[in-house]
Every structure is written in structure tokens, then in C-alpha cells.
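Complex shown without one protein chain; remaining protein chains in place.
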Amino acid sequence: MRFSIDSEQLESGAVKRVEEMIQQSPSVCYQCGKCSAGCPVHYLMDIPPNVVIRLLQMGQTDRVLESRTIWVCASCNTCSTRCPKEFKIAECMDALRELALATGKDTPSEKDIKLFHREFLKSTRRFGKVHEASLAAFYKLKSRHFFADVGAGIKMFFKGKIRPIPHRVKGVREIRQMFEAAGYGQKVEQ
Amino acid sequence: MVSDEMETEGKPALSEKEWQPKIIAFVCNWCTYAGADLAGTSRIVYEPHVRVIKLPCTGRIDVSFIIKAFEQGADGVMVSGCHPGDCHYTAGNYHARRRFAGFRDLLEFCGFDMRRVIFSWVSAAEGKKWADLVNEVVGKIRELGPFKEYQNLLAQSAL
Amino acid sequence: MKIGYYPGCSLHGMAIDFGKSTEATCEALGIELEEIPGWSCCGASAAHSTNHLLGLALPARNLSLAEEAGFRSVAAPCAMCSNSMKKTHELILSDKETAAEVARITRREYRGGVTVLNAIQIFLEYGLDELAKRVVLPLKGLRVACYYGCLLTRPPDLLKFDDAEQPVLMDEVCKAVGTEPVEWGFKTECCGAGFSMSRTDLVCELTRRILENAVNNGAEAVVVACPMCHSNLDMRQANINKMFGTEFNIPIVYVTELVGLAIGVKPKKLGMRKHFVDAMRLTKRLSAEPQEEVARAS
Partner (left out) sequence: MSRIGVFICHCGENIARTVDCARLAEESGKLPGVMVSVDYKYMCSDPGQNMIKRAIAEHKLDGVVVAACSPHMHEPTFRAAVVQSGMNPYLCEMANIREHCSWVHTDRELATEKAIDLVRVMVEKVKRNQELFPIRVPITKRALVIGGGIAGIQAALDIAAGGHEVILVERQPSVGGNMARLSETFPTLDCSQCILTPRMVEVARDPRITLYTYAEVEEVEGFVGNFKVKIRQKAKSVNADICNGCGDCWNKCPMKKIPSEFDAGLGYRTAIYVPFPQAVPNTPVIDREHCLKFLKDKCGVCAKVCTRGAIDYEMQDEIIEAEVGAIVVATGYDLYGIGKEQPNERWKGYGEYNYDTYKDVINGIQFERLLSASGPTQGEVRRPSDGKVPKSVAFIACVGSRDPEKGIEYCSKICCMYVAKHAMLYKHKVHDGQPYIFYMDIRAGGKNYEEFVRRAVEEDGVLYIRGRVSKIYKDGDQLVVVGADTLSDSQVQIRADLVVLATAMVPHKNAYEFAQKIGIACGSEGFYSEAHPKLRPVETMTAGIYLAGACQAPKDIPDAVAQASAAASKVQLLFSSDELEREPIVAKVNEVTCVHCRNCIRVCPYSAIDDKEIRDRHGNLIRMVAEVNEGMCMGCGTCVAACPSKSVQLAGFNDEQVFAEILALGHE
């Protein structure tokens, strides 16, 4: 990988946005690598967490937004908890996901994860609660993983862990309004 | 303020025309005084309107010195010492700074225009900085014009 | 003791066993749980992963509902729910700007008067000595691995629950009811959380590491306090065995179930039959002999 760095990139809007969202500058990170050392999903990442931050330091935001890393991150906070510099890596990942979606730069891969997040929120918006059965159904329909997990699903059904009919929260209208106010109503329904 | 002066410019008010800012500087012996010495040995030319009063340390500076200076017709007062942490006397300048912060409100309340009090750090190695600072302060005080308000205040309170 | 109850989406669905055991055990202990009227989903990781504000607004709504209903403390047994509510609570209190943004979205005000309790804290509030006195069927000598996962303690500055690296409070609860918690190295490792459906492979990999360490350290059961931990460890055990050729067969029990069993709640009422890996065999370990201390105490 080779890239040139210029001051424009270093001050790029995306880095600024991340800084605003997590109220911290990536420059605090001194690249010790502890976040990457303990990340449980490091093995699935195309860019290790410390390198994500390094790239932000160097203004290479596109590479980060296009990465798989930000989607497979499980938000477990192992990294942030142990970071000697108290850099909020997990929150930074949140911010990057949000930014990737907003700018449309997100990687086309890991669509299952994104789809699941979306279906989850859609369910929340529709019923006020997540209805796992319909969430699973919609998710499967859209991800085309029809047969994955069938065994588990059926077993769950018979164990009474799946409630067939969704319950709707009383104030569901209020919840929809919240989605709109957070600027997320349209996004979910797309 | 500036526009006021512009208006008076054409008039033959002699004293206004000849007015030169009078600035009194309280400086510490070890840093700023030596910095000003360095400006001299380096022959850096600057405005001649500042009169330096040497003290051992900015910690010695009392707020009454500042008031006294204005009372004596100063248009501006400078206070300058060592950089924080470099104080020749460990912590004198910290005390000065802390005390100064406390008196700031008091001075302001009494009607002093705090733009006329300039607090800064000049080390023994910063001859250029001293010269720049003096020029900057003189420029600023020139812009603000003579400090008549204080005399007015004095006159009022005398009534 | 009467406290607010926030079952969250899963305690009435996928984690019905967690819901049932919480309710039955609390009832047996005389803790009255009252559902927060009109509660809604906390948004879980989907919300904070994709929309920062929504991730705060959804839990904030529930907090203000609880406050309106007059609850001082709210039990939110699901670790995800308590995590997001605790975080939101702290952020609203500490950051005025965020608080205003959240209030704009929820059109509600939250004054910060609610203490959120996770499943373990319910018992801590009740008191461990008290709890020990209620034990009638101790699971004597049962070696359990207390698994906290990532949501109970992290981020520590916001959750303020236990030591983030070497937590002990669940172990304390388990000791109080007569089991023997083992020392092991994966108490706070992540199990893959919400990726159960979208990245089953990931969940299986992470879960395998956890089960392996628990078993290697002599655990006979893993105790959890989170529906996601449970489903990943319990439901996915078969997948893991298939994927890695392992032979795990270790019951995964909710801390509420364990306590319930020990104080004499019927396993059926605890929903223990609903597990994928048979947990009922643990009930065979229940000794009818009351513990010595218990005898003395009563």
C-alpha cells in the first residue's frame, strides 16, 4: 500500500466528524497495539483496530470507511477498556459505521451484518419492541440465508422461545417519531 | 474610539496631537529585565514609550503598584516575568498570576479598562519577543488613546 | 421490596427462560417486579452501531417512563438492556449537550432518578447474607464458571459495576447459593453478542474459545446473566461441535435460574426445560441436605 499524505487529507471532514462524535482526537493513540492484541474478532478484520486509528491519524478516512473491520467489530469494548491512553476505540467504530452509512462509502461486503442491524431497528420502529420471529423471517428473506439455522429456529419454536405474534407497544407512534427526529426513519425503511 | 480620534485629528488641539502613550512596565530581574537587555545588545529597535521598573520577581508585584501607575497618569501597564515553571524563585510567578486573576475583577469593578493591563512572559533569551511585545502594547494603547477615564473617575469620586 | 422491571424484548421472547426465572425467583424471594408501563426496545447494538442518537434516545425513553412511574430502581436483567440504560443514564447526567439532543428526540425529560440494576445486582440489593439464608437445596460442590461477557462491566467508567478485568460479584452470588465458582481466564471475553444470526461463524469461533477455557478449568456449568451470552453458548453449542469437531455438552444456566433452584423454585417454573443443552441434569445435584450455615442461620 502506498499513499501520499497532504494537509487537506489530514484535516478531512471525516476525521473531524469522528472527533466530534467521540469528542476525542485520534492523535492520543500512540500505536501500542493493545487494542488489536485483545480484539476477539481481529481474525476477521481486514484492518486491525490500531491501524484503523493510524489511518485516521494520517487522514486516510476512505480506507477506513470502506473497511470490513468496522462492521465485524462486536462492540465488546475490550479495546477501550484496556487502552492505556483511554482512546474510545469502540465508540470510534460506532462513529465510523454511522459515517460509512451516511456517506455511502461502506463496504459492499458484510451486508448481512448491516441488514441485520437494519431489520432490527425496523422491527423496533414498527412494533416498539423487537419481534424476534418476524425479525428472523425478514432477515432470512433478505439475506437469502433461508436454510441456515433452520434447525435452531424450529427447535426454538418448539421450546416456546419464539412467540409467533408480534406485540405492539402502546406508544409506538411516539417511537416512530423518535426515529424521524434522530434522522433515521427513512434510512431504516429503505 | 479610533474614529473619535480621527475626528479630532484635524483640530489644532495641541496636547492631543503631542500625546504619546505612557506605559509603565513591572518586570522581574531575572527574565524579562535580562530579555530587554538582550534586545539591547541585539540592537532591536522598538518604541520608546515604556518605562521599566525592575523588581526581583513578579511575585513581588502588588496590585497597588498597578493602581498607583494609573494614578500617576500611565495609559497602560505591563507586567512581565519568567515563563511559568522557569521562575528564578520556583513559584513566585505562579503567585503573581493567581493573585492577578483575583484582582482582575476588582480592577474591572473599580472602572479600570483591563485592556490597558498586559500580562506576559518574556524570558532572558527572548529579546525579540520583548521588542515585539513593547511595539504591540504601544500600538494597542495608542489605539485606545489616553486613559482619561481614570482621571475622570478620580475627579468624580472627589466630588 | 418493590422495583421496576424492564424485561426488554428478549425476556419475553428468545430468552423466555431468563424472563421466567427472573420473575419466579424474585417472587420467591419476595421481590415484587412491576413492569414499566409502555416500555419499548432499548435499541441494542443495532442502534448505537448505526445511529448514535437513536442509541441514546431509545433507552432514555424507558428511563423517563420508569421515572414517571415513580420507580427509584429498575431491574433490567438483560445485560444489553442494562448496559445501554446505564450508559445513557451516565451520559445524560454528565453531558448537557447530549442530554438536550436526547430530550429533543424523545420529547421527554429524564432527570436521572433511576438506578438500573442488572441481574446480579438484583441479588446484591437483596443481600447475599439474606440470600444464603433462603437456600434450601444447595447445589453443593457444583463447579461453575461465572461468565460476565463484555456487557456487564464495560465500559467501566460508565457502568460502574465490579472490576472490569477480574469481576467477582457474580461469583459471590454463586457462592452464596452453595456452588463453587472456578478460576478461569475468559470471564469477560466477548461471545460475539448480537452477531448470532448475521455472523454465526464468528459467534461459534468466539464461543468455542470460551467453552474450552471453562471446561479446561473444571467447570460443570457456565453461569450467565445475558440472553445473548446464553443463546450463543447454549444454542450454538451444537453448531460449534459440528464446526470444530468438539464435544461440548455443558449446561449454560442463567444466574437467576441457579439462585431459583437453590431457594427451591421448581425447575419448570424457571424455564429450565427450554435450554438446548440439557440443564435439568443439574437438578440432580441438588442436595436435600441443608447447608450447615443455613441450618445455623435459620
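Lettered A, B and C in written order, each chain numbered from 1.
Just so it is clear, a residue touches a chain if its C-beta (ideal position, glycine included) is under 8 Å from a C-beta of that chain, and two chains touch if they have at least 3 such contacts.
Predicted model, so just to flag it, every value in this text is computed and none were measured.
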{"item": "Shown chains touched by the chain that is not drawn here", "value": "A, B, C"}
{"item": "Residue of C:D163, C:D201 or C:D278 touching the missing chain in the full complex", "value": "C:D163"}
{"item": "Touching residues on subunit C - with respect to the absent chain", "value": "163-166, 183-186, 213, 216-217"}
{"item": "Interface with the unshown chain - residue positions in subunit B", "value": "20, 22, 24, 33-34, 36-37, 39-41, 43-46, 48-49, 51-57, 59-62, 65, 68-69, 71-74, 87-92, 95-96, 99, 131"}
{"item": "Footprint left on subunit A by the chain that the document does not show", "value": "30-39, 42-43, 47-48, 50-51, 78, 82-86"}
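The rule is simple: only the chains that are shown with their structure count from here on.
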{"item": "Between subunit B and subunit A, distance of the C-alpha-averaged centres to the nearest whole Å", "value": "57"}
{"item": "Distance between chain centroids, defined by C-alpha means - subunit A, subunit C (Å)", "value": "23"}
{"item": "Subunit B and subunit C, separation of their C-alpha mean positions in angstrom", "value": "66"}
{"item": "Interface hub residues of subunit B, defined as touching at least two other chains", "value": "none"}
{"item": "Residues of subunit C touching at least two other chains", "value": "none"}
{"item": "Subunit A contact footprint on subunit C (complex, rising order)", "value": "9-10, 12-17, 37-41, 43-55, 57-58, 61, 104-107, 150, 154-156, 164-165, 188-190, 192-195, 197-200, 202, 205-206, 209, 235, 238-239, 273-276"}
{"item": "Footprint of subunit C on subunit A - complex, ascending", "value": "21, 40-41, 43-44, 72, 74-78, 80-81, 88, 90, 94-95, 97-98, 101, 112-118, 120-121, 123-124, 128-133, 136, 139, 143, 148-149, 151-152, 155-156, 159-163, 167, 169-172, 174-175, 177-179, 181-184, 187"}
